[in-house]
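Data block below; observations after.
With one protein chain withheld, the remaining protein chains of the complex are depicted in position.
To keep things simple, chains are lettered A and B as they appear, and every chain counts its residues starting from 1.
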Amino acid sequence: MYVAVKGGERAIENAHRLLAHERRGDRDVAEVTLAQISEQLALGVDRVMTEGSLYDRELAALAIKQARGDMIEAIFLVRAFRATLPRFGATEPVNTGEMQVRRRISSTFKDVPGGQILGPTFDYTHRLLDPQLAEGFVPEQPAIAEASQAATPRVTDILGRDGLIEPSPQADGDAPVGDLTREPLSFPADRDLRLQNLARGDEGFLLALGYSTQRGYGRNHPFAGEIRFGEVEVEFFAEDVGFAVPLGSIELTECQMVNQFKGSTSEAPCFSRGYGLAFGQSERKTMSMALVDRALRAGELGEEVGAPAQDEEFVMSHSDNVQSTGFVEHLKLPHYVDFQSELGLLRKLRQEFAEANEAVEMQEAAE
Amino acid sequence: MNAPTYNFAYLDEQTKRMIRRAILKAIAIPGYQVPFASREMPMPYGWGTGGVQVTAAILGPDDVLKVIDQGSDDTTNAISIRKFFGKTAGVATTTSTMDATVIQTRHRIPEASLHAGQVLVYQVPIPEPLRFLEPRETETRRMHALAEYGLMHVKLYEDIARFGHIATAYAYPVKVNARYVMDPSPTPKFDNPKMDNCAALQLFGAGREKRIYAIPPYTTVVSLDFEDHPFTRYRFNAPCALCGADNSYLDEIVTDDRGGRMFVCSDTDFCEQRQAAGHHGTESAAPHKEKAHV
Partner (left out) sequence: MTTIAEMPAGFADKVLSAQSTFRSVMDAMARPGSVQRVAASVGTPAGMMRGSAAIALTLFDHDTPIWLDAAMSATPDVARWLKFHASAPVVADSAIASFALIGDAANLPALERFAFGSSEYPDRSTTLILQVDSLTQGPAFELKGPGIDGSALLQAMIKPRDLFQRLSINEALFPRGIDVVLVHDDNIVAIPRTTRLIASGV
């Protein structure tokens, strides 16, 4: 006698119970706290906030803990929560020129007003595993100096003063800010939507695409004009009171790429721009984003569009790791109904093939 | 911490309004894919987020919900979605096709004829029937605008040239109300004729691809074919081993590794109703019950 599979509900419950057990791991090992994740795995938290599109360190840390360190799963958890939040409006544009800079480098000038600030970086560390870090390591206090009062103008603004770089496109202040989480995307998409898509996009995907432009698939000769990381004020224009009220400050990383010229017989040549922005300290992400942003501007700048990174529909449709992981992983779901239909067709085709061959053989034998 | 609180049927009211407007347009333009601002749902894209959003936007406290995956109420994904609505909307659920007012499905159309007043909600992975022929949305949108479907016929014809048959066994394209070519979602082509002139309203939700489309009741739905290669249904030629039905779509069950096979109804409710009515197959015994584990 055949008994159809039942008891799926109990299987699900038991699987989730087992997952919770595995998540906790060896119960003799101390449980990791959200503060530990937020403080000691800070770059992971930054990535989850950036691609999760929600600035909340504590929730991002919770998501990482719940996801057992699976970053895409954590990003997904944050996104699903974000989708339930009421939306009050858009903040005033943040002014990264007035950022409280903690790190700031330019590869285009030896020195810049306000100085190059190396800040907390893996750059120039020798990638040697450090056994001291294994346990109980107490680092030295950081070197401390008087904070500089000097302004740190953006390198692209310095170039812009001489007209050497295209002006940063200014949005119409009254135009609504595009939001691809509220409006379905259609192509061609405006740059605000492209940048939003890239900011939410998978770091690995953007890294690969950015890299591909450097290797010749849509080359655009980038220089890292400036990368800066620090705190900026966020303000919200409250209609009730009639002015912008400060909401607090957030950490951002901004990358401005300076790329090969544009220009024509009617327009003086100047450098072009690629832009990257992310929550927290996310340098690889913002640099990749800036490369891809510039690549996606190929059409607008009169360049031939051919490489994957220049293809707006290709890039924007495949950048979101919550979407792509869902669809790739959905292949785990049962598909046996379709498979059965496919199987039936294949058997029929094979049978016809065999019959046809048999007929040919018989004919040949008769001849 | 910003502790989460959730609305009736999970979605917030603004999202429901947006989806509801899209549903009305979809019904007014049968087979046309209406873009909508699909939300991130607490389940992965590709696992029914479109169907879930459509169901959440229409569901009310008086509804009776049935959820099937592969024709079965008991597959893990069907259970998971049914539990989601049980928890967030508190609606009554059923496994009975006849008793349900809203049926959410993945990959099957129930065997029993649907009746007026019912809504069948399909989960759709790739709503664009032309997508495998033309990956660009800008292009496929133009083709739909011009009703330029030659490419689809070329593809089907190439199948015939190569295999002697149209080599599409599921997600078999249809034309709705003599205008839009539409993807019926990955249902086996066996189910295609059930969409035609159906008494129930059929709604299709694709969450990741952000599209909603519909077939109103009593609407003409034709499977694409050629005069000399007419559309045919496929069903394994055997009665169901449990209920003896010879007209239902069958699951192939591998019983051993020596070529043993048996075939049973994919629609578990249909099969159980028949067994309850006294129909038998070669393998049937007492109605099966879930074994209690302690």
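FYI, a residue touches a chain if its C-beta (ideal position, glycine included) is under 8 Å from a C-beta of that chain, and two chains touch if they have at least 3 such contacts.
These numbers come from a predicted model, not from an experiment.
S.K.: Can you say which of B:Glu13, B:Asp99, B:Glu158 or B:Asp246 touches the chain missing from this structure?
M.R.: Answering carefully, the residue with contact to the hidden chain is B:Glu13.
S.K.: If I consider the whole complex, including the chain that's not displayed, which of B:Pro30, B:Pro173 or B:Pro186 touches that chain?
M.R.: Only one listed residue reaches the unshown chain, and that is B:Pro30.
S.K.: What does the interface between chain B and the hidden chain look like in terms of residue numbers?
M.R.: 7-8, 13-14, 16-18, 20-30, 32, 34-35, 57-61, 117, 141-142, 144-146, 177, 179-180, 199, 201, 215-220
FYI, only the chains that are shown with their structure count from here on.
S.K.: So what's the Cα centroid distance for chain A and chain B, whole Å?
M.R.: Taking the mean C-alpha position of each chain, the two centres sit 33 Å apart.
S.K.: Going by the contact rule set out above, which residues of chain A touch chain B in the complex?
M.R.: Residues 1-12, 56, 58-59, 62, 76, 79-84, 86, 181-188, 313, 317, 322-323, 325-330, 333-338, 340-345, 348-349, 352 of chain A touch chain B in their complex.
S.K.: Along chain B, where are the residues that touch chain A in the complex?
M.R.: The touching residues are 1-2, 4, 6-7, 10, 12, 35-42, 44-47, 49, 69-72, 74-80, 83, 106-108, 125, 136-138, 163-165, 167, 169-171, 186-190, 208, 210, 234-236, 241-242, 249-253, 255, 262, 264, 266, 268, 283-285, 288, 290-291, 293.
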